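Okay, so here's the structure we're looking at.
Removed from the display is one protein chain of the complex; every other protein chain stays in position.
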Amino acid sequence: MDLFLQTLLNGLLIGGVIATFSIAFQLTFGVLHVIDFAVGAWVVLGGYLAYYMAAFLGIDGFLVMPMAFVLFGAIGYLMGPMIYNVRNSRTARPELMALALTFGIFTLLRGGMLTVWGFNTHSVPTALSGHSIMIGPVTVPLIRVAAASFAVLIAGGLFFFLFRTRYGLAIRATAENRQNAALMGVNIRRLSANVYGLYAGITAMSGVLMGGIYSVNPEIGLRYTLFAFFVAVLAGLGSLGGALVAALLLGVIEAFVATYGGASYSHLAIFATLFLVLLVSPRGILRRGL
Amino acid sequence: MTAQAPAPGDQPILFVRDVHKHFGGIQAAAGVDLEVGRGEIAGLIGPNGSGKSTLFNLVAGMETPDRGQILFDGHEIGGKKAYTIARLGLARTFQIPALFENMTVSGNLLAAAAEGHWHGAQQRADETLALLHLEPVANNRASDLSGGQQKLLEFGRVIMRQASLILLDEVTAGVHPNIRKIILEAIARLREQGTSFFVIEHDMEMVRNVCDRIIVMDSGRVVTSGAFEDIVQNSEVMQTYLGRPQ
Amino acid sequence: MAQTMKNRWAGLLLLVGILVVLALLPVLVNNYWLRVATGALMWAGLACSWNMLGGYAGYINFGHSAFFGIGAYATAILMGADFAVPFLATIPIGMIVTALFAVVIGAPTLRLRGAYFAIATWAFAEVLMQFATVVDFTGGTGGIGLPPFLNERFFYFAMFAAAVLTYFLTWLLFERSRFGLKVKALRDHEPAAEAMGINTSLVKLQTFVLSAVVASVFGSIFAYWVTFINPKSVFGGDITDQMVVMVLLGGLGSLWGPAIGGVALFFVNRLIWMYYGDTAFYIAILGAAIILVVLFLPNGIAGLFARRSGKSGSVLDTVLGRLLGSRQGGRS
């Protein structure tokens, strides 16, 4: 029973961790209609920023998070219009060209990081790393709780922003239909810059947490991209609430299969689940996808 | 509404009885009854949201009716796949042109004939291009056409189907008078060959000139049908229809 | 008219010229470049197989490596001591196994659209990779070796034959027959294609199976050529990624686009790899190259040579448009 509870908690926290880098990703698809291959690169960049801040200035990972948001938010803001232009160009398959563009960005960033920062694996120290508390028989790792809370906070914040503010309304109108947005007087290019910047900033922040929980090297980005994609599709593309549910589902499946079925089957189970869910419910588990 | 389907031979080309369809809480078709006779051009009018497009989708196989009977040329087609119905000889246009955008204009025509009417397709495509005055743009990408030309091409694809019944969804809406003229000539030509038409149209002038009979829909039901002049004289119907601008 | 005829003859002459050069390549270059050419032919063929579904039918398959891998494993397992099947016999068996998988997977998956289809196929490829990793008959994660056959010319001509057949088949089916018309029609507007009597589910499935089977042939030859495979090396996502990028660079949905993209990317990769090989810098160069092509050659390299008609802009237009950001299409 204790192991069962611990497994459940592990699963929920793995899900929370996956959610941290998957939620903002929904924004790019929902609003910009772009599948961003570079999501993993933003995660890794955030991790590196935190690593260097800690190694040279001794700044705690959590304090680096706002820095990561500002820095990579600004970079994303500058890149947003380029991605928007490709996505809305008059080529035969603009959505594919946008995907290829983000794949190119991902490859460029990965190659750049390998060249500049080398190949070693680093770890980001944070105030909560390695600390845990006991609740009854269950060990609760605090950094993962922080990550899961971050995910919930971001999801809630984005939800509030999109559904309770005027600018959020503009974003949703744009997502729905560009003509609507133009009629409302929304500057779509600026909006896409803002959205991509917001997404890149949030994702880089989650990268700080990933560096604290796991470790950072330039080659692990693809793993995050893979999971962000899977969560997005399982959730229904563009669905924020779905992303939380989907991430938790993946986490719980991984934990239970690893604990009770054999860890080597855990990823087989995750991918098979995703595949089957898609066949049964093509727009994600909550059937809310675009 | 328990009328039996008419015997083959003198049966109408399209026979719709008690067809229902709802989307969520919206009843888009609430017991539709209508017929389109052989060689007839039937016009379908009604306010926006009255269920005209849903009816087209039900007949063409894009939607499955909740219940009811749809006979096309004696075949039960309710809930059948769109391509099956198309192969039986029913063709349709879409309200928003649904072209094969990355194919050439002649490619669009040939693709329309690819299933079931392939023999002599190239020659018929050339004839259709000539009929619709699309020869100069035959090798252009469909997406590069003007709006009016897109309507023409959409109509051209339907011609290539050599269909016995053609559903036209606002095929002349918003097009230049010259293009409308080309379309009307083509309709007349096909009619001579015995093709039946079922037409959604908002333009009363067009309805008057082209349609043999008018069917009026409102709130998912057929309200009335008859000759254009009769319908116009029935002020209640016109109130329903014209009283709600589109 | 005379102009088109002339162009057609020039094109044919060019094609024959290329084929002659390729056929004579083994006596023209050394073994290393022959090996590179073998790889380039393989990638040109794989890119073409991906383009069948991705370019002609508009379904983006992110798990195409699954079929490459099935072909490779079929050959590796069948040529092993347990079965000792001769190499050429493993190819059709691999094709049959691949076709079965493709039908079973394709029928339900092809109901999905856009990104959902793309990621469902990715998940499928990951399932196969994980499966090959955890079971024993594939050699597990440690991989599986094949009896080495050290004749580089055999593999060159095997890839050459497979690639030529692939392109001929593509030309015949997608450019010269009504099957191609149906496929392109459903790509551009599926409901309209249905309304034209086209059984889109069937046509999609046929295309999916065809593209899968072609990939499996290359997988079979690849396994025997490289003599060692493991789950990552044949099921890995980077294999599909490369095919996708090659097709996009070359020109999506065109016959020669994948060949141009495949050969160009593979050669550029190998050249950068040769000269910058002791650093990871070539990865960054590759990424920059992809970005530049997307920004400035959105119709792929093949688009540079395509006949421009109607209102489609010139390359210069596109370049200027991208730089000045003035092109805002209305398509969503």
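Order of writing sets the chain letters: A, B and C. Residues in each chain are counted from 1.
Following the convention adopted for this analysis, a residue touches a chain if its C-beta (ideal position, glycine included) is under 8 Å from a C-beta of that chain, and two chains touch if they have at least 3 such contacts.
Keep this in mind: contacts and distances are computed from a predicted model.
Engineer: The hidden chain: which UniProt name fits, "ABC transporter substrate-binding protein", "Zn-ribbon domain-containing OB-fold protein", "NADH-quinone oxidoreductase subunit N" or "Thiolase domain-containing protein"?
Structural biologist: Missing chain, UniProt protein name: "ABC transporter substrate-binding protein".
Engineer: Who does the absent chain touch among those shown?
Structural biologist: Hidden chain contacts in the full assembly come out as A, C.
Engineer: If the hidden chain were put back, which of C:Leu100, C:Met274 or C:Leu292 would touch it?
Structural biologist: Answering carefully, the residue with contact to the hidden chain is C:Met274.
Engineer: Looking at A:Val64, A:Ala148 or A:Ala258, which makes contact with the chain not pictured?
Structural biologist: For the chain that is not drawn, the touching residue is A:Ala258.
Engineer: Have a look at A:Gly104, A:Pro125 or A:Gly284 and name the one touching the chain we're not showing.
Structural biologist: A:Pro125
Engineer: Which parts of chain C face the unshown chain closely enough to count as touching?
Structural biologist: Listed in rising order, the touching residues are 28-33, 35-36, 39, 130, 133-134, 140-143, 145, 148, 150, 222, 226-230, 232-233, 236, 270-283.
Engineer: Which residue numbers on chain A touch the omitted chain?
Structural biologist: Against the missing chain, chain A presents residues 2-3, 6-7, 10-11, 13-14, 17, 114, 118-123, 125, 129-132, 134, 139, 141-144, 213-215, 217, 219-220, 223, 251, 254-256, 258-259, 262-264, 266-267.
Everything that follows uses one rule, which is that only the chains that are shown with their structure count from here on.
Engineer: By CA centroids, point me to the most central chain in this structure.
Structural biologist: Per-chain C-alpha centroids ranked by distance to the global centroid put C first.
Engineer: Go ahead and name the chain pair joined by the largest number of contacting C-beta pairs.
Structural biologist: A-C
Engineer: From the C-alpha centre of chain A to that of chain B, how far is it in Å?
Structural biologist: Result: the chain centres lie 47 Å from each other.
Engineer: Could you pull out the residues of chain A that touch at least 2 other chains?
Structural biologist: 92
Engineer: Touching two or more other chains, which residues of chain C qualify?
Structural biologist: Counting only residues that touch two or more other chains, chain C contributes 253, 312.
Engineer: Which of the residues in chain C end up touching chain B in this complex?
Structural biologist: So the residues of chain C in touch with chain B come to 178, 181-182, 184-185, 187-189, 191-200, 253, 309-312.
Engineer: Show which residues of chain A lie in contact with chain C when the two form their complex.
Structural biologist: Chain A residues touching chain C: 29, 33, 35, 81-82, 85-86, 88-97, 99-101, 103-112, 114-115, 119, 177-179, 189, 218, 222, 226, 229-230, 232-233, 237, 264-265, 267-268, 271-272, 274-275, 278-279, 282-283, 289.
Engineer: Write out the stretch or stretches of chain B touching chain C in their complex.
Structural biologist: Contact set of chain B toward chain C: 60-62, 81-83, 86-87, 91-92, 94, 98-103, 107-108, 110-112, 114-116, 118, 121, 137, 139-142, 144, 157, 161.
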